[in-house]
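Not every chain of the complex is shown here; the ones you see sit where they belong.
Letters A, B and C name the chains as they come in the text, with residue numbers starting at 1 for each one.
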Amino acid sequence: ENKIGMMQHNQSDSFQQAMLKGAEEMADRLDYQFIDASSNDDPVKELEIIRNFAKRGVDLLVLGSTTQAAGVAGVELAHSLGMKVITMDSIQADSKAEGQVGGDDVAAGYYAAKHLAESIGGKGKVAINKFPDPIPPSEDRVKGFYKAFNEYPGIEVVAEAGPGYDTIKAMNWTAATIQANPDIKGFISIEDTSALGIVRGIENAKMDGKVHSVTVVESASIYKELQKGEVLTGVFAMHSYNYGALAVTLLDRLNHNRPVPFIVKTTGVLVTRDNVNKNLEYLNFD
Amino acid sequence: MNTSEKSLTQRNEKIQKNWTQKGLELISSSYLVKLSIACLVLVALLSFASPYFFTLTNFKDILLGTAVIGIISFGMTMVLISDGIDLSVGSVVAYSSVILCVSLNAGLGLPVALFLTVAGAITVGLFNGFFVSVLNINPFIITLGSMSLVRGIAYIIIGGQPKPFDSDIIRFIGSGSLLGIPIPIYALLLVLVVLSYVMKYTQFGRNVYAIGNNQETARLSGINVVKTRILVYCIMGLLAGIAGILLAAQTYAGIPAAGMGYELDALTAVILGGTCLKGGQGRLAGTLLGTLIVALVLNGQNMLGVPYFYQLVSKGIIIIFAMTVAMKRN
Amino acid sequence: MNQSALRISNIVKSFNGIKALKGLTLNFNKGEIIGLVGSNGAGKSTLLNVIWGAYAPDSGELYIDGERIEKITPTKAQELGISIIFQHRRLMPYMTVAENIFIDNMPKKKGVIDYKKMRTDAKELLDVLNLDIDCNIKVERLSAEEKQLVEIVKAYSKQPKVLLMDEPTTALRQGDVERLFELMNTLKSQGSSVVFISHRLKEVMEICDRISIIRDGGNVSEGEKLDYSPDRIVEEMSGITATDFEHQRDVTDSSFSKASQEVLLSASSLSVDNCQDIEFALHKGEILGFAGLGGSGVENIFEALYGLKTHVDGDIKIDGVDVEIHSPIDAISYGLGFVSEDRQLNGEFLELSVKDNICIPKGQKKRLYSVINRKEETLASKGFIEKLNIKTDSEEQLIKNLSGGNQQKAIIAKWLHLQSKVILMCEPTAGIDVAAKSDVNKLIQQIALEGKGILYTSSYITELMHVSDRIIVVYQGRIIKVFSRAEYDHNKIYLAMNGINEQIGAKHEH
């Protein structure tokens, strides 16, 4: 019997949890045994997990590697252990995996930024929050931000920083950025945890209504802020549940010796105050 | 030797001693003085570098942003003085925010929710204290264990995801102001004042110092070492719980992944403040300065928009530099 | 009044299978000062620790005021009116003197520590001993001697019914010892029982009413002081006849070598800290004694010679060659060795074995990557254990498990082992029993005979007179008088130490 293993570099946030859920449910639906593990961002542990999967009879691997480059060794190792591999989240042109699944991060960034630009009337200063270290999904979303902002000559990016994956730190960054740019109009974030801190920072500065923010990646807390609608005006939902589900689907095809596309990019959806209630049910956790 | 001569000797010695003494006092307090100067230099440099830095609002923001980690650092100071360590603080912050959130969402009402949160946090402290104090097991390992354990429990309680909650009072605690000063700053100062008072003016506080100086001697002096150390970890738990409540109040959410790395942040502030990893020595005033230095550095970097990699580099250099000028604590 | 204040019976205590106390039975009466005498490792400290509840005895009984105490703890002992001064100082280094005195029960006003009262109370107590110590400074800044005095004040402050004192005088000077004796007599007159441990028989004979002698953890004898002579005590505590210690009693004994005229080490216009114009020469084969009161600067001079001081002016010559000594490494390379005054602070590596403690300084002569010659080291340390009669079950035993006196012997051994040309010795025989003192002094004498030089300081004038060929007296940082062996006179030396020097020939007039 075939067994699917899913190695994630991290399982401690909503984004990763949704992927896990997607893969798990899809594997269940397609009648595969499914196991998962997290390497906690350690590239060496990642390899050990793949070896352990092999011992436990995994022959189909979903690899959500720490980094693209480290994934190279992971894919090679998995192949040498007789597994078929679909990578998840990070996409790389010269990947040796059979296929890759990820979100269209540039598009996500683009639509999110466009929405922010519209919310602030197409002009003014904005600040970008990204990941501290430049992992590809983060960088791609930022690329999308710029692509959109470039369409608005009146928009000026005054800060691009990564205060860290921590709500309080993001709040402090927001406060400092507002201090340094009193006439700032908008904040955009590549992920939800920091976005929450940005919203608080804006509120603390009593700039509700004057400064808007938009973020990529959905979560319950974020949707709640969106419902209030004073500060947060849009969320680009990535539906990372689909990454996992798709990755398992591709593995199923590979297992039946059917061809799979080398790259599959899922699309998400822009959620605003108007459609947030409808989108709540797509929060694939709880 | 006759009496008059003897008193002469004594007088001579006295004069010498007075001088020595003054020198000594200056030196022993000089670390805090130097640290304050380092702090002021930092403020001056940043004011010079950024026109937006030297404003009342910005200082308020800095303090506000320091509330959570500051409260933890104060508690950690006490733990280090007692010759212990607590690595579980970050996890307890997350866990407390989670308990508060889940209790509120379960409709338990604020008083009950707060009670559960505080009780839960103290329980972790009691757990740590029991192993460290009664069974006499290395606090580094025990609290490393509970750091993992409590984080796991936080995830399990809330189901992996951060969740929002609603409570006007909590919201006020997190974002409200009194006389123009945000509530979390009051909490921070209150903890500082109360804990400073406890450490200096109660027998418990002096016992903590004594135990940190030499546990065996403390025991032989008739100090109830076991009880005191348990209490230390319970208070640390309580403070981490309060920090967790503040975090939840500021984010309106229970966040199981919150507070990661806070143990190291707190240790940095505490040790920068002149508290010794070997116990027996340390002051909360130093920790306050240490916390401020770290916060100033971060705020300055944010203000100046230093790119992340250079933030890392400059943070490292500033820490090393600050310590070197303030140095010689051994 | 011959009521028993404290009685122990058949106390057995063993460490890792070795019995340190083998069924000891003792009785301390109220209103008496009892001298507890025994050689190094006899079990004196162990006994006090058992009484205090610091060690749990294997078996035996403890009675206080005639009442059996089942399980004693430090807290209980305190409640029962016992006070203790440990041989290993037990103060909190980073807390102030006042805090240390009242550590377990600080004066309070409405539950809050009353620092003002604590300070005045502390000051009052310090005044009883006539001490000029600032009660606000941290204990780590005190000298060994001052720390000892604070311990005494702390124990006395409780007005104990039973006061246990483990070698309280080892680190003290004569004047302080006298004040301590006054204090002991006060307690005695108040009906307290005072247990006094000391290796200075003179002190024991002077202050005690009764004497208890123990050997190898067992009772030897017990009785009125008047029934004992120093000879009998020495005989009973060591089990060897007293004739071996004859010279110990005879100050003018001249079995010492005649030093040669060749100068080994000389200092001229040396100044450091409070010391100025220090000038002396140490000859080959000479044991040069230094005498001075606390704070006179003797230790500063020694430390300067050993490279422990940063601001030293003047010339130091070794073998006629000018040398610059900036660190102990320099000092050792010039052939110096240093027995420091404070064993507990910087004398020993507690967690290392006796062997390592003895062999580490010598090992520094080798390269860092060179392999330790274990055979050689074992042999050498075994030799010293025998020569100095260090009581330990093996050279691999951790030094912290040795009795205080035996630790001190091991420390002397490490400097003898280094075979330095010149050894600077501060209180080298602190806490060493009478028999061993004689052994140590014989050894010192022997290495002097080999053409080496010793700088020796001790707060105990008698010992200084006994050991050294000449005595230099330092007063307030200046050499005030040099005594040759022929001029030795206890009183004159004592007066000189206090700055009184009627004789012509004083180096500096005042």
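Following the convention adopted for this analysis, contacts are C-beta pairs under 8 Å (C-beta built on N, C-alpha and C of every residue); 3 or more make two chains touch, one makes a residue touch a chain.
If you're wondering where the values come from, they're calculated on a predicted model, not measured in any experiment.
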Copies per chain type across the entire complex: A x1, B x2, C x1
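One rule holds for everything that comes next: only the chains that are shown with their structure count from here on.
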Chain contact topology (line, ring, star, complete or other): line
Top chain pair, ranked by how many C-beta pairs fall in contact: A-B
Far-end chain from chain C, centres as C-alpha averages: A
Centre-to-centre distance between chain B and chain A (centres being mean Cα positions), rounded to whole Å: 34
Chain A-chain C separation of Cα centroids, rounded to whole Å: 71
Length of the line joining the C-alpha centres of chain B and chain C, rounded to whole Å: 42
Numbers and ranges of chain C residues touching at least 2 other chains: none
Sequence positions of chain A contacting 2 or more other chains: none
Chain C contact footprint on chain B (complex, rising order): 1, 5-6, 9-10, 12-14, 16-17, 21, 24, 28, 200-203, 206, 209-210, 212-214, 217-224, 280-281
Parts of chain C lying in touch with chain B, wherever the complex brings them together: 52, 54, 74-75, 77-78, 86, 90-95, 99, 103-106, 108, 111-113, 132, 134, 137-138, 141, 274, 295, 476, 495, 498-500
Residues of chain B that touch chain A when the two form their complex: 50, 52-53, 55, 57-58, 61-62, 64-65, 68-69, 155, 159-164, 174-175, 182, 247, 250-253, 255-258, 260-261, 295, 298-299, 302-303, 305, 307-308
